[in-house]
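Below is one structure, written out as structure tokens, with a few remarks after it.
The complex appears here minus one protein chain, its other protein chains still in place.
Here the chain labels run A, B and C in written order, and each chain numbers its own residues starting at 1.
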Amino acid sequence: MSTDHRADRRSKHDIAAAIARDIAAEHPDGSYVNLGIGQPTLVADHLPAGSGVVLHTENGMLNMGPAAHGDDVDPDLINAGKVAVTELPGAAYFHQADSFAMMRGGHLDVCVLGAFQVSARGDLANWHTGAPEAVPAVGGAMDLAIGARRVWVMMTLFDKQGAPKLVPECTYPLTGLACVERVYTDLGTFAVGPDGVRLLDVHGITAQDLVRRLAPIEVRIDAAVTDEARAARR
Amino acid sequence: MSTDHRADRRSKHDIAAAIARDIAAEHPDGSYVNLGIGQPTLVADHLPAGSGVVLHTENGMLNMGPAAHGDDVDPDLINAGKVAVTELPGAAYFHQADSFAMMRGGHLDVCVLGAFQVSARGDLANWHTGAPEAVPAVGGAMDLAIGARRVWVMMTLFDKQGAPKLVPECTYPLTGLACVERVYTDLGTFAVGPDGVRLLDVHGITAQDLVRRLAPIEVRIDAAVTDEARAARR
Amino acid sequence: MTARVCAGYDEAVAGTADGATVLVGGFGMAGMPVELVDALIRQGAADLTIVSNNAGNGDTGLAALLATGRVRKVICSFPRQSDSWVFDGLYRAGRIELEVVPQGNLAERMRAAGAGIGAFYSPTAVGTPLAEGKEVREIDGRSYLLEYPIHGDLALIKAHTADRMGNLVYRRTARNFGPVMATAARTVAVQVDRVVETGALDPEAVVTPSIYVDRIVAATQESAA
Partner (left out) sequence: MTARVCAGYDEAVAGTADGATVLVGGFGMAGMPVELVDALIRQGAADLTIVSNNAGNGDTGLAALLATGRVRKVICSFPRQSDSWVFDGLYRAGRIELEVVPQGNLAERMRAAGAGIGAFYSPTAVGTPLAEGKEVREIDGRSYLLEYPIHGDLALIKAHTADRMGNLVYRRTARNFGPVMATAARTVAVQVDRVVETGALDPEAVVTPSIYVDRIVAATQESAA
């Protein structure tokens, strides 16, 4: 059992790494990006060298470097997930009100967040399961959801019970209204928003099959990812 | 005529210096003080050496030193009156929003302001004569009036026409409501506020005479400054 | 009034009244004023409201204060952590009140308290369960919630270096809530690694000006005593 469990975790990590790679490829040079706690931090590992992407951590720093190891660990230098990190040249430190002013004032180009659910119009649910015994804890999630210019979600497309996490309406408690622009998943990438859901990319499944599995959500398929277009490219 | 004029100015300066001396004597050790543009800046010259009073200038500095002269003049180091000043050990610089947050958040112990008029309950008029051709300019006056814990006014008690500047109701446009606590003048010192006007000290005039000249304002005379008390001390 | 350098942590928290609202700095353990919190435990004030980003880690610092049962309410953004068992137990037992505030609102509400702002319209939490009971206002086509200041009676914060007047500098991300909380409480007690002579800090690099600081305790001074 413990072996199975480890295998599960590795495969989960591989899935997350693949999504992180997709997202990392999208960050334009010199953009300011916040990576949410947990899996979104993996995106940092896949940014191309010299990408010029500047990472913000909401506990008060710009130009955060990779995780710290060994002698580099400094308890005064942590990220929002309370993991020891490093400082890159050109870094700046600031207090919490300034850090959230930066975020809420729309100065971050992108933030990447995990999610329990995202709705077709971009509502986000990622802070609370709604379970009555859970201790509610929101941190900076609601500020990030409405603060960054573009909010991207990184998640598996289906939960452990096989239910889609891209839904007509979120059933989990909301983090923010109509704030998500893109959803990166293991099976495909989606644009969400006022015009509904559009499939931008697929992984290991045909567009038509994927769309079928997402019913009752209506998904428009980008011309480039229709099965016909992919067949033509082959 | 030019001689007369100079004499007038010297005497005005002497009067202001005397008031400034009175005010300087009142600042407790280690208090944080803002001195308004113009005559209130004279108070700095009369602070006892080592008083520990820390001066705030709203253009972004704490622990401002005296006026700069000669080689010490630095165009990047000025006070709110745009006069070149110096920096004392323990100084700190901050931006305008932080500087006014400090003021408006009630962190300054005292500010000293000039005035056109002060009302019996402590309303202040010091920013605008109300003359239709005057260009209105308020600067930080309204923020200081409501921001400092204690607002003290420094002024001559009567205007050039001989009318009292301590009035039942201000006729000039207001700077702040019920904000002044003390009024230091050439002829006496007054407490103003919800309980009306109280005379705390007199200079070169008897309390009774002074009160008579201030009618129709009702002035209560502090026990220590009644003509009887002063006669008894003589 | 300029700050006083205290002989020890106990002096720095003396006089804290029952029912006080205490702002406690730190994000996790970075910037957590553990020794001041320990002193507050010894001081014994009860019925406290604690405002802090988290609700204690492990069994020390804030967690130890919660464990005394003298905290009535916690206002924080993120109580649930892998090592927040003390808070979790009290919460599940119904023995502590919790107000969850988004981290940006938590910081901005204390900033408002320090800046004399009566209230402000925040873009965060609109349409979420945390909007319940709050006034909503549309401004320029966007919805906002009305948020009120959070004032403290006492702030306990940790900085890196203080000068004798009370100017402070911090270290890296341990800065976090310190500078904001220093503006928002009537009495501000700071623990620092060291106290230097007035004039030794660069006036351009001071993060918390002396006006905000009331009591200072230095770690080195303490250990020498």
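In this text, a residue touches a chain if its C-beta (ideal position, glycine included) is under 8 Å from a C-beta of that chain, and two chains touch if they have at least 3 such contacts.
Small disclaimer: the values here were computed from a predicted structure and weren't measured.
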Self-check item: Option touching the unshown chain, where B:Asp109, B:Asp143 or B:Asp186 are the choices
Solution: B:Asp143
Quiz item: Taking the entire complex into account, which one of B:His128, B:Arg150 or B:Arg213 touches the absent chain?
Solution: B:His128
Quiz item: For the full complex, which residue in B:Thr41, B:Asn63, B:Gln117 or B:Thr175 touches the chain that was left out?
Solution: B:Thr175
Quiz item: Which chain C residues touch the hidden chain?
Solution: 108, 112, 115-123, 137, 139-140, 142, 144, 148, 169-172, 202, 204-205, 207
Practice problem: Please give every residue of chain B in contact with the chain that is not shown. | Solution: 57-61, 74-79, 82, 87, 93-97, 99-101, 103-104, 123, 128, 133-143, 146-147, 173-177
Self-check item: Interface residues of chain A (partner: the chain not displayed)
Solution: 28, 30-32, 52, 54, 56, 62-63, 87, 89-94, 100-102, 104-109, 147
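Throughout what follows, only the chains that are shown with their structure count from here on.
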Quiz item: Counting only C-beta pairs in contact, which pair of chains has the most of them?
Solution: A-C
Quiz item: Taking each chain's centre as the mean of its CA atoms, which one is farthest from the centre of chain C?
Solution: B
Quiz prompt | Computed distance of Cα centres, chain C from chain B, in Å | solution = 36
Self-check item: Averaged-CA centre spacing for the pair chain C and chain A, given as whole angstrom
Solution: 30
Quiz item: So which bits of chain A are touching at least two other chains?
Solution: none
Self-check item: Two or more partner chains touched - positions in chain C
Solution: 111
